[in-house]
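The chains shown are only part of the set, and none of them has been moved.
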Amino acid sequence: MFQTTVTVDQFLQAMVDTFYMVGFSLLVGSIIGIPLGILLVITRPGGIIENSVFFKMVNPVINMVRSLPFIILLVAIIPFTRLIVQTSIGTAAAIVPLIIYVSPFIARLVENSILEVDDGIIEAAESMGATPMQTIWYFLVPEAMGSLILSLTTATISLLSATAMAGAVGGGGIGDLAISYGYERFDSFIMLVTVVVLIIFVQVIQSVGNWLAAKVRREN
Amino acid sequence: ACGNKASSDADEEKTTIKVGTSPGPYSELFIDAIKPILEDEGYTIETVDFTELIQADIALDEGSIDLNVDQHTAYYKNFNSEKGASLTKITPIPTVPTGIFPGRKESLDDIEEGDVIGIPKDPSNAARAYAILQKAGLITLEEDIELVKVTQNDIVENKFNLDIQEMDSAQIPRALNDLDYGVIPGSIVYSSGLDASTSLLHEDILKDLELVAVVDEKNKETKWAQAVKAAYESDEFKAYMEEHNQDDYWFIPEEIR
Amino acid sequence: MIQLEHVSKTYKRNGTETIALNNVSLQINKGDIFGVIGFSGAGKSTLIRMVNYLEKPTSGTVLIDGNDVSDYTMQELRKTRKNIGMIFQHFNLLNSKTIFHNVAIPLILAKTDKKVIKERVMELLQFVGLEEKATNYPNELSGGQKQRIGIARALASNPSILLCDEATSALDPQTTDSILQLLQKINQAYNITIMIITHEMSIIQKICNRVAVMEKGEIIEEGNVLEVFGNPKHSSTKNFVRTVLQDEIPENIRKKINVIPGSRLFKIDFNDESNELINDMIRNFGVTVNLIYATMNEIKTNTIGHMVIQLIGASATVNQAVSFLSTKEIYVKELAY
């Protein structure tokens, strides 16, 4: 039961890789996805800077990226990946498709959160002559913050789950360890350990997300 | 095949070999038996884990890794022609044969109309599976078909109207309860701890389906590549195989016997 | 100066149309405190939202300082709006931000210096009596407190036009008075233009110089407050005037009148000029004058009111007294018991 071919070093490296992949893709994915989600709200018909050209261009692109199975996405963008990180393998190379996978996902969740902001708030912003940037920054984002945090939490967990597929390009990480040792090498011990670690990760992410959201909503 | 980082003049001095490894016995064999030999000769071995053979080949082609020991000739040739790559073998290596294993049925004699048989879905292993099914006389494939490209659609005759389920090879041992038979690649037999001797039928390993050590064409003659080849052919390795292959788990190609 | 010219606004949904504004023309001069009064649903909120163009008119023109707002670029519109403070009927406060931040936001948008913001906001919070709530959040405030925050926010950036959509509806009379005094003060000090929507006559009466009465999307009466309310023409206007100026004898007073045979009941103006009337009639004509009912009210700095008196005496003397009243150029009307 307790015998395994995975070394402690390997395991620690996998932890590091997972942190790195999730952290980095979440960061960049948010930097891309959050503004994108906001843009989807404000450029839509009736939005504060209604722009049907932008909306009708970006909306399908997001759908397109969202429609590709992760492995296909990963292959499809190899040339792009190489352009960005000079290689198509390893943790760095996994991050590019992860970012591309999570950004539109975040955009959709953000879009949904921002759409829930009361119209009256937007009117207040308009009446003060707020620029679109100010409306976003001082009105929409703060008012949607609780929901945005929960959305990012959801995205982070989906991302963690997607890093498991990073193994395809030698990305490593805990999920890959679970798949390539636990699943493909039938190493039940490492399967158990990795699953427990993943559960703990998710538990922590969700708890932090819930706590922050509740704090923002001033429920605690 | 662009953006090659490894500069050729450095090749002569190259002492670090990057190996793309995949789950299964071939990478393990390399690490257990070949790596120590190479290290004794002053080489440093780095490994990069892949779960996808294609990705390992892509990495090999672009020069991110130097060596791969997880595929057969048919596979890399197909990769070459599809991707315009120039991978080449340096030596055949020990190969674990695929076998038909019992699921709900104990023996191939019990085969009946409509039986369900699970085979690996990845092309490299699917090729072996179709070959062994043909060998067992259960199906007939189109003649002159390139084995690595075989799919269900190339079956010209399916005598028992078998329900052939293509699935993840690692899934097959886990699903034997729901299959009448499973065609399981040696690597998975090994990993899953199945008793290889329970196999109902062994494949005859065709030349093109022997595993090979693969490098980029332009590295074929480098010192380090030759060192790898030499390691597989070395007496030390032979002794290792002698010791570790008592139950004939491995099929050892003629060249390195 | 704010001008609306033939402004109409129609809401369409599923084929049915609601006409919220119907060909409204209006001019509000610089420095006016302009009141808009009307029944619920008359179109008051719609009208005020035309001014800062939160809602585009379906037809007609909105001019601010002579410029057609529809010609403005977004940037010009924003610049104009920065100069227009608005108090919303439903407050529209940011629930995620403290009271301090809510009031500060127009200043933050204008990139005002932090220290200046702090001073200004605390000053405003003091004005509206909520300085101790600075670190609270809107959902921790009572309805009236929220409204006061909305008022403070609208004043924060010293706008030159202030739009108030029922800015004191949730406030008690005393707080309302102090807010109105504040508005009056800034109107005088900075000559800002204030547009006030309300259905409380007392507000119009206290601070507006001009008023428009709306009904069913139209302005049915408009002009100087004293003119409009001193001599209301439409029945709606009369109804509003009645709310501050009990125009008729209250039912239960009427019931209790001692109906003396031969006596007559008159309703007469009651203002600064009529202080001595009763005394004069009694003295000069020997008639008995009972005071049944009287009410008096200030509209801005003028007083209007009326009283109901009962004249008792010989029919000739009563007639004499009545004709004496007529010479006084005051309104006299005989009432039936």
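All chains are identified by letter, namely A, B and C, in their written order; residue positions are counted from 1 within each chain.
One rule holds for everything that comes next: a residue touches a chain if its C-beta (ideal position, glycine included) is under 8 Å from a C-beta of that chain, and two chains touch if they have at least 3 such contacts.
The shown structure was predicted, so the numbers you read here are calculated from the model rather than taken from an experiment.
You only see one copy of each chain, but the structure file as a whole lists A x2, B x1, C x2.
What we mean here is this: only the chains that are shown with their structure count from here on.
Relative to the C-alpha centre of chain C, the farthest chain centre belongs to B. Put simply, the C-alpha centre of chain A and that of chain B have 36 angstrom between them. Contacts with at least two other chains are made by no residue of chain C.
Partner chain A is touched in their complex by these residues of chain B: 3, 5, 20, 22-24, 48-52, 54-56, 58-59, 62, 64-65, 170, 173, 188, 191-193.
Chain C contributes residues 52, 54, 77-84, 86, 88, 90-97, 105-106, 108-109, 137, 157 to its touches with chain A in the complex.
Against chain C, the residues of chain A that register as touching in their complex are 118, 120-121, 123-124, 126-131, 134, 138-139, 142-143, 145-146, 216, 218.
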